[in-house]
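For this view, one protein chain was removed and the others were kept in their places.
Up next is subunit A:
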């Protein structure tokens, strides 16, 4: 017997694919809400991978890998011209 959970209170991984657009639309997009979301995300990542007794390499390497990825995506429009073949 599970209690019905409101759509806006469900976590992302419990949302079905069909409900995804409505779920995204219900999120809090005010500046305060976005700031809160950033802070929550940062705290989750920090408490899980960095604020531990024996931290490992994965904590910062994931951040650096994300940085590399984002910088590649942002500079893709310049890298397009260095492709070896025109048609793929």
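Everything below uses one rule, namely that a contact is a pair of C-beta atoms (placed from the backbone, for glycine too) under 8 Å apart; a residue touches a chain by one contact, two chains touch by 3 or more; residues count from 1.
Following the convention adopted for this analysis, contacts and distances are computed from a predicted model.
Here one chain is missing from view; checked against "General transcription factor IIH subunit", "P-type ATPase subfamily IV protein", "ATP synthase subunit b" or "Symplekin", UniProt names that protein "ATP synthase subunit b". Although one chain is not drawn, its touching partners on subunit A can still be listed: residues 48-59, 61-62, 65, 72, 76, 79-80, 82-85, 88.
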